[in-house]
Every structure is written in C-alpha cells, then in structure tokens.
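All protein chains but one are shown at their positions in the complex.
Chains here go by letter, A, B, C and D, matching the order in which they are written, and residues are numbered from 1 within each.
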Amino acid sequence: MSRVLSHDLPRSRWLAVILVALLLGLAFAPFLFPGVKALNVAAKVVVFVVLVASFDLLLGYTGIVSFAHTMFFGIGAYGVAIASSRMGAGWEALAVGVGAALALSFVLSLAIGLFSLRVRAIFFAMITLAVASAFQTLASQLSSFTGGEDGLTFKMPELISPSFEFAEEPFLGASLDGRLLCYYLLFVLAVVLVLALLRIVNSPFGRVLQAIRENEFRAEAIGYRVVVYRTTAAVLSALFATLAGAMLAIWLRYNGPDTSLSFEIMVDILLIVVIGGMGTLYGAAIGATLFVVAQSYLQDLLRMANEAVTGVPWLAAVFTPDRWLLWLGLLFVLSVYHFPTGIVGRLRARALARR
Amino acid sequence: MLETRDLTIRFGGHVAVNAVSCSFASGTLTAIVGPNGAGKTTYFNLISGQLKASAGTVSLNGRDLSGQPPSARTRAGLGRAFQLTNLFPNLSVLENVRLAVQATQEGPHRRGLNLWSIWSDHQGLTARADAILAEVALKAREHDTVASLPHGDQRKLEVALLMALEPQVFMFDEPTAGMNAAEAPVILDLIRKLKQDKRKTILLVEHKMDVVRELADRIIVLHNGQLVADGEPAQVIASPIVQEAYLGVAKA
Amino acid sequence: QPKEIRIAHVYGKTGALEAYGKQTQTGFMMGLDYATGGSMAVNGKKLVVIEKDDQGKPDLGKSLLATAYADDKADLAVGTTGSGVALAMLPVAEEYKKVLIVEPAVAASITGDKWNKYIFRTGRNSSQDAISNAVALDKDGTTIVTLAQDWAFGRDGVKAFKDAVKKAKIGHEEYLPPTTTDFTAGIQRIVDQLKDKPGRKVVWVVWAGATTPFNALADADLQKRFGIEVATGGNILPAMTAYKRFPGMEGATYYYFGLPKNPVNEALVAAHYKAFKAPPDFFTAGGFSAAMAVVTALKKTGGETNTNKLITAMEGMSFDTPKGTMTFRKEDHQAMQSMYHFRIKQDPAFAWGVPELVREIKPEEMAVPVRNKR
Amino acid sequence: MSNFDWKPLALVPVLALLALPLVGSPSTWLTLTVAGLAMGMIIFVIASGLTLVFGLMDVLNFGHGLFIALGAFVASSVLGLMGDWTGSQQLWRNLVAVFPAMLVAMAVAAAVGLAFERFIVRPVYGQHLKQILITMGGMIIGEEFIKMVWGPAQIPLPLPEALRGSLFVGEAAISKYRLLAVAVGLVVFVALAWTLARTKIGLLIRAGVQDREMVESLGYRIGRLFVGVFVAGSALAGLGGVMWGLFQQNLIPQMGAQVNVLIFIVIIIGGLGSTLGALIGALLVGLMVNYVGFVLPVATQFASIALMVAVLMWRPQGVYPVVKV
C-alpha cells in the first residue's frame, strides 16, 4: 500500500479517513447517489482531481504560477472533440485526438517552459494570462475547425455511449448503460494518473522541483540544471492536463471555448489548489471534490435558504439562487482566510500538534 | 588545479574584479583577504559561474569552464558556500543536505532526473546526509525547517551543503561570520580535516586574522578588484598594503 | 395518469446573458398565464415550470437538461438563451426522446444541420433576421457594406443577408473582433471602401453585445461627410439608446412593443406595464411566444405529453403570439413569423430611438431556406 | 537628468512612423494616430490606479476592474440626476455635470477601496497567489452587488451633448470626447508622477514591499500608508471607470473584468512602479490596436499581447522598471 502511494502517506488520521471515504464514494458513486445530476457531478470531480493535481505539480511543487493551464486542458478536450467529429465516433478517433493533443501540448508547454526562464515570476504569470486569453480567442475564431463559440457536439464509441445498455433492469438505482461504463473508464484513468503523479512528485526529480521552488539560485549552485527540471515539470503538467481535458470531452461529448478554456476554470483550479493545500496531491483531490460539489449544489442550497427567509425581503435578495456567485466569491475570500495552508496543511498540523 | 586567467568583471564603469590571474594547487589552503568590497565574493562568483566574466577564463585541471553554467561547474568539482545564507528555507535541514548529496550522484539516479523511483528508497543518500549533519553538529535539528534555525546554525548548514557536494575545490566565504566562539571551532576543525586530504583545494575568504594566520598555507590579497599581494601568510600580513588598507594599523 | 405537466425552462439566469434570460422567463410565465386564462392548467392538469440556470455554459446546459428530463421528469423543455448552449442541448433532447422548444437562441444550425426531430424553435433564426433586413434595404443603385463581429454569429448573419439581397450591391464585408472597443480603424476601413461609390451608400451593422459601434459611427458623422447611411436590425431597449443618434435609420426587427398590432401583444404590453411599469422587451415577447406554443400544443393533444403525440401536434401547428400568428413549418420545425421594417424617430419621451413601423414583413414574403437534413 | 533613458520614449513616434507606409493614406494615418494616442490616454487613466496597486505595492489585484465598473455605474447615476446639464448643448454646462460625476465616482470607489483593503487585501500582502484568489473573490462579490443595485442588464451612459461628435481636419476626424480624455490623462499623469518623484511616498511603499518590518522599525506606519495608497489607486480606477464608461456609453456589470487583462498588459509593458512607463505602455497599446485594426483586423485581438511579449523580449522588466522583480 505504502509503495502504491510512493511512501507519501497522509500523515494524519483524519486525512486518511477523508481520502478513503472519497475514494469509496467516487468508486460507488453511481449506486450511492443515483440520478443524472449526481453522476455528472461525480464525473466532473474525477476530471477535476486530475486537472488540479496536474496543476499542483506546476504550482505547488515547482513554484511556477501559470494561467495557461486551461489551455492544455482545452487542447485535450478539443483533441477528442475535433477528432471525434471529423472521423466519427470510434476508439481510433479517440486515440488520434488524444495523441495529437498530447503532441501539441508538448510543443507549446516546451515553449512556455523555456520562456518562463526569461522573465520573472509575476510577469510570467501575467503573460500566461494573456496567452491563454489569446488562445481562447483563437479557438473561437478558427470556427471551421473548432466550431467557434458554439463548440462541437460529437459522439463517443458505442460502448461508452448512453444508448448502449448492457442490462435491462437498473441495479441499485443505477441504469446499467454506456454512461456507467464511461464513468468507470474515467474513474480508473483518474486513479492511475493521480498515482503516477504521486510517484513523480516523490521521486528524486520531484524533490529537485521543490528545491527549485524554494531557492532556484541555490539549486543551480549545487549542481541542478534548473532549466531542464523546470521545463520537464512544465511539460509533464501540461500533458496530464491534456489528458484531463480529454476525459472531460469524453464525458460531456461536447466541447467549446467556455467549457474547457475559460479563465473561470483557471480561477477555480487555483482556488481548489489553495483550499486543498498547495504542494500536496491529496489536497488537490479533497479540494476538487469539495469545490465541485459546492459549486454544483450551491444554487440548490440557496434556493432552500431563500425559501426559508422569504419573509425578509432584503435577506431573500441576498439568498436568491440568482446571486450564487456572490456566495462563491465569499467562498473564495473565506477559504483564503481560513485555510492559509489548505485543508491538508491544517489536518497535518493538527496531527503534529497531537503527537 | 584551479586556475583563473585575467578574470575580469565590470559593472557599468566599476571594475569589481580586475584581471586576476592566479592558480590554486591541490593540497593547499589559500586565504583571500581584502577590505570590504574588494571583490572577494565577486571573484568566487566568477569562479563558480554565478556571474559571467567580462573577460578571462576559469579552468580546473586544465579544462576550461568559462562558458559553463553554475550547475555544470559544480558537477565538474567546484563547490562553494555563500557569504549570505542561501538555503532552501521551507525544507527540513536533512532534506537540504540530502538534495546536495543527491546532486553528486551518478548512474541511474543521476542528479534527480529519475522520475519513477521513490525518493525515500534511496537510503544511501539519507545515510550520507546524516553523517554530514553529525560532522557539523546539526543532527539534533535535522527535522526542523531551515527557516526556524538560528542564524548561526544556518551558517553551519551552509557549510554542510558544501561538504555534501564533495567537490575538489572548496570555496568558503566567511564561513564563521555570525557564529559564536563555541561554534566556530566546529567549522574550523572541519576545514582543518579537509586540509589533510591532499587532493582537495581550499579557498577561504575570512576577515578574522587569527583564523587566517592559523589555517592558511598562502594568502592572496584583493584590493579594488586587483590582486595586490600573494605569498606566505606571515610575509603578506606584514606587507604595508595589508597593514594599511586592510588592518587599518597605520591610522591607529 | 399524472396530474401535472412538467415543463423545464433552461435559461441563462445568471452569467453574461442574465438580462436576456430573465426577460425570456418573465415572458414565458406571462404567456402561460395568458394562454391558460390564468388557470395555469391544461385539461385539468397543472403546469409546473422547473427553472434551470445554465449560467450561459454549454456543458452545464447539457447536464441540466438531462437532469430535467431524467431526474425531474420534465415532459418537455424550453430554452435557452445562448446559441452555444442551445446547440449543446440538442442531442440531449434526442437522447431522452423529449421535445425541446428553442427560444431565443438564433443560430441557424439549430434548425439547420444540428437539428433533430425533437427540436422546435419559436425564436427567429439568423436567416429570418438577415432576410427581413435585406427586404428593408434592398433597392437598386445601393451599395452596402456589412459590419459584423468576426465569429459564427456575425458571419452567419452576413451570409444570410447576402443571399437575400437581390438588387443592391454588397461592396465589402467588414469583420471586426467581437470584443472591439475602439472602432476608429474599422470605420476608417469602411469609409475607404465606400466613400467614392456612386448612389446610395449604406453600412449594415449586425452586432451583439454591450459595446456596439453605433456611437462611434455617429461620432464619425458619415452621413454628412460622405453621404453614408447606417442601418441595422432591432435590439433590446438599452441598446437602442444609441439609435437615437440616427433619426431616419431603417432596418428590420424581430420585435418592438409598439410595432405589432394584435390582441395578444396588447395583453402582453398591458400585463408587463402592470407588473413592471415598463414595456416588454425583445426577449419577453419570445418567452411569451414559446409559452403560447406549449399551451397550444398541449391543448391539441388534450393534455397528453407523449412525445410522439406532441411532435405530431406541433408540426405545422399555428399559434397566436405577440407577433401575430406563427407556424412551425413541417420541414425544420422553425416558427415562421412576421418581422417589422422600421424607421427610427427621435422622441424625447423615450430614452431610446423609437422604431416606427414602415411595414410588417409577412412570413410568406421571406424565403427562409430549409437547411436541415431529414 | 543627463542619463535619462530615451529609448522607450522614442518607441511611440517610431511605431507611428513605421505604421505610415503600412497605412498608406496620410489623412487616414493621421486619424488613426490621433485616435490611438487619445485612446492610449483613456487606457492610461484606467490603468493609472493599477500602477500604484500592482506596480508599487505589488498587489496582484484582480479586483481592480471592480473599481472601474463601480466608477462607471456611479457616474451613470450621478449623470442621470443631472439630465438638464448633460442635455445642454453648451460645453461648460456638460463639464459641470461630468466633474461632480467624476468626484462622486472617485469617492465611492475610494470608500469601497478602503473596505476592500481592510477585508480582502490586508491578510495577503506579499502573497501573490492568495492575492489573485482573494481579489477575484472580492471582484465576484462586487460584481454581484453592482447587479443588485443597478440590475444585471446593460445600462446606457450617453455622452453629454457637446462632447459628442468629432472635429474634422481635412479628411481626418478626431472625436471630441477623446480630446477631453487627453486632458484628464495629462492631469492624472502629472499629479501621479509629481507625487511619486517629489515625496517619500513612493520610496516608502517600495521599501515596505521588500521588507515591511524594517520600514516599521524605521518608524513609519506602513499599514496606514498602504491603506492610503490602495484607496488612491481605487479612486483613480473610479475615475478611469467614468472615462471608460463615457467612452463605451454602455455599461455592463462585467465591464471591469473585461479591461483587466488590458490594464495588466499596460503596466507590464511600462515596468512595475513607473508612471511614465505606464503612460508609454498605454500609448503604444492604443496606437498598436488602431494600426493593426486598420491593416489586419483579425489580428487586433493579439496585437497588444504581441506587443507585450516583444517589449519583454527587449526589456524583461518592462520599459521603465522602478520596482525590480
């Protein structure tokens, strides 16, 4: 077990409990939480865990602040989308799409990684912000290719399409169809990818990344060629993000600029990393789950709150589901206030204090 | 043998190191002295590659290193510690040293380019790091983060990192500055021990003359970026330029 | 037999299109109320509206529509505001084999190549917009330059417009980035294209979004300097403030509350004034029409919500709306409807330029192409 | 100042001259150039607050756009109350309406800035990442409040009568409003540059960003100073909002977010902490957008980004970095 986790154990009993609950929850989500919406949320969680973990490799472990991460996410999603809509539904289309996307991401991330050495951190962050917005514009402008603003709707191979039913009767409230298979495909992929990332950050390479994050100058002085490590990290993280993007497209059978490229997603990723705890992949998993679930059910919650306070007009105005963004904003502010070291940081500090 | 030839750097109009040619044989400890701002640290920076020379060359055992980045020079055998403490502040003491040990590794685990093995599996690295920490008397604090160390201990760790690199050339930049009289001997003993290994070359920048007197086989003096004296310790210390510009004896 | 009929209304309740979405919802509820004579029931079955906020996000729209059909057991759905979202929703209707009435998304492909048999649209499509504008402007000896945003919506619109123009000459098509804020360069390019042309010179603008080129066009004083006129279609009221600076400007619109003369519109305007002390806007009328379509269809099936029955009832169905009678044509389920050729008048009583009716362009006058594959 | 670095300043005329052959007609070129420079001034005004907040204080304030939007919306309310004055054909009456609108907008933005500094920014000085998140949160909250007060729909903000239309010089046209913008921009520039160069404030802030404890040990209440500067930055953003709103003549709650990237680009081109740099950055962006918009409209959206990347290739710290990163 410890080896599977690359000897990077939770180091807090609570954290371990939460992680196990999370894993089981996701593994049996279709049966535990029946319904289309719940399954959609679970799938989104799965995708975001991979996406955020890949970003954490860059931000938390290497200390590179980049806003261009959604670009790679988008490339992955567009790869699947474009290939599937041009070549028709099929596994070959998936393979071609993912392959092409990985190749493109590789080239772009290499360029960006090298460029990051030329300018200093905040400038680099702002440049990637601009580049990402340019890429989004480009994606909507090349409409003959990408479907423009409207995006692309496409089909998946029969086996993982909703129309494929392998049993008539629902089992434990979940209908046994391609959608279910698709979910498990994503789930298994996510587990494998996260374990791989865990391995990478706990390898000698991963440690050098942390050293670079801490003090790039000294890392170079003790003999590590910073360019090489930094660029490798940038490329790896981009490739994992690309895969997450592909997973998203496979699930949604749709992709468009707002779905995978928007700045909003980038901010969500950042927030998740911070809520969860930077520089811990477990944090990415917990943060992603919390955030995606909160985001998905915030409006429902507010609706209930709103009904509870209908008597007080100004309260009702604040608690209307239409103003859910207000609450999301508050969530941003409060989580920065209350989780300076993230949930994982908190839990681990508690475990330490107890010892 | 480490050799610099006409090593020069200009910052705008200011020539911080001016055509310094000097060679350092293995088995000797050379002290570099000179007033503040004489160019001692800059000279180190030029040798180890932190600064790019405006002119001149650096070579180790006949191999020209002038165009190389700092990391390559370190791997070629040039190790240095810094005057102003320069560590990985949020990693533990042990990890700091372990990273330096790892940087020297060859083979499959070469310099951490290995993405797929698990770090803690490399027991050898940990053992070696532990040994070094014991040498500098820091073992008790190995699990603390560097940021919480008192200044003096950070200076010791600075030296520990250099030891971990096992270079051929050791460059110490005021290793005992800010270290109290009880602690300084630990470091000085280490340096003494290093001296016994005749394959090593040691460069030491130090303002404490008693230390210099005791340890140095040879002293070179930098003044305004220029090499102004070179020779036996006693003889150099007695020279008028050192007495006046550095020790300030003439004034008193 | 269930006692209620569940209708999902998916729209951009929040997000960039919040204002549009809310107009649709208001109109939709007013329409249901009007169509059922205030009972909110058809054949004794209560109409239950389930609101879903797609936030203008296609992926969310998709999953919400699926949730509505599957988890909330909606019998049919109406929506949505953004074209991209609507396009992403189309396959969901097919997957769940339930009717989706698209309103007010305009993209031609919704009833074009992305169409499936569960899709109906009460809103106008971009061809109808473009063709009606062409009908309003198409005269011999006129040179027209189009000015549009450089994205699918703009290019679609211009293409449909070009196809519909028979007599006038299209001098040049100018496309600017959708987010343009400084129009100096674009206007300069248009002037260079147009200033030496003989005859009547017109810039036809098709522009969506908050920052429109109208003020910049007015500032450049094209009419006085080069004899260049500006023309465009309709828009929501706040956007038509800019029209005030173009008295006499002509074009064709989908809806303006003062234009149609019929009892349904009168009822809408009256109800809206009563509720909000303001006239209904562009998208309110659309929501109202969609409600009329829903209730008319349900009445036809006798309250049955079986999808095939609904589709059979709706194909070719005519229904009353604030814009007069609309008809879902059989081929692509697009509602054929009147458009309004207008001329702008300055009226100090209104904050916006007031469109005066030149004439109603009847559905039969517009050869709206059928673009779907059946 | 004998060793003043002229090169970046020369960039502006050089760009203009390079564009001449590409544009062709001199009158078109004149129109584009004048419009571009004036546009640059407007951009400078909206970015000026950010030179303080991001440039000097090193706060990556993604909520800066909020103050811009707020300024614009407040101005629309104030101008709405002064219909008689804005509707007048006389310039002076129009200006009498615009100035209080600016003042009220600045005051409201400043007040909100005060709260923003206290509750949003203060806990995260020196931590870029958290600044990004928390200010994004602040921005979202602020935007929602704007929607609650002014409604989610776009609202028109018509220009006062006498500021509409253009002045014509031969075939070239210059809109009147842009001339006003140039005047406002110059006033802001001189005031900012003077304050920062002639008082210790600029120094103290730069020092405070590097080592807050040391500045306090020297006896300065850096906390208060930071509040003051943040508030000033917000007020400038409010002013920028009025200018931007009147330029667009149409306000949407999201307008702040829309200019965020643009103003960050300007500050980065200029170099952190530099007022002159920001001005040059803004002018370059204004010109570039107009020239590219004329020569190759599809590329307009990429023009300012390309410009930024090119400038950073030449000077990785921006043209006049005062604060080094």
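Everything below uses one rule, namely that contacts are C-beta pairs under 8 Å (C-beta built on N, C-alpha and C of every residue); 3 or more make two chains touch, one makes a residue touch a chain.
Just so we're on the same page, contacts and distances are computed from a predicted model.
The chain that is not shown carries the UniProt protein name "Amino acid/amide ABC transporter ATP-binding protein 2 (HAAT family)", picked from "Heme exporter protein D", "Dihydroorotate dehydrogenase B (NAD(+)), electron transfer subunit", "Amino acid/amide ABC transporter ATP-binding protein 2 (HAAT family)" or "Dihydroxyacetone kinase subunit L".
Among the displayed chains, contact with the absent chain in the complete complex occurs for B, D. Among B:67, B:124, B:231 or B:248, only B:248 touches the chain that is left out of the view.
Contact with the chain that does not appear here is found for just one residue of D:96, D:114, D:186 or D:207, D:207.
Across B:84, B:134 or B:238, the single residue that touches the chain missing here is B:84.
Against the chain not shown here, subunit B presents residues 11, 34-42, 83-84, 148-153, 174, 177-183, 185, 207, 209, 245-248, 251-252.
What subunit D contributes to its contact with the hidden chain is residues 198-200, 203-204, 206-207, 210-211, 213-222, 323-324.
Here, only the chains that are shown with their structure count from here on.
Among the remaining chains, those touching subunit B as well as subunit D are A.
With respect to subunit C, maximal separation of chain centres occurs for B (centres as means of Cα atoms).
Inter-chain spacing, taken between the CA centroids of subunit A and subunit D, is 34 Å. Taking the mean of the C-alpha atoms as each chain's centre, subunit A and subunit C sit 36 Å apart. Within subunit D, residues 147, 298, 301 each touch two or more of the remaining chains.
Under the contact definition stated at the top, the residues of subunit C that touch 2 or more other chains are 14, 18, 150, 177.
Contacts between chains, counted with the stated touch criterion, involve the pairs A-B, A-C, A-D, C-D.
Residues 25, 28, 31-32, 35-36, 39, 147, 151-156, 158-159, 164-166, 168, 173, 175, 177, 247-252, 254-255, 258, 286, 289-294, 297-298, 300-301 of subunit D are the ones that touch subunit C when the two sit in their complex.
Residues of subunit D touching subunit A in their complex: 58, 60, 119-120, 123-124, 128-130, 132-134, 136-145, 147-148, 261, 264-265, 268, 298, 301-302, 304-305, 308-309, 312-313, 316-318, 325. Of all residues in subunit A, only 59, 65, 118-123, 125-127, 129-131, 133-134, 137, 141, 267, 270-271, 274, 278, 317, 323, 325-326, 328-333, 335-337, 340 touch subunit D in the complex they form.
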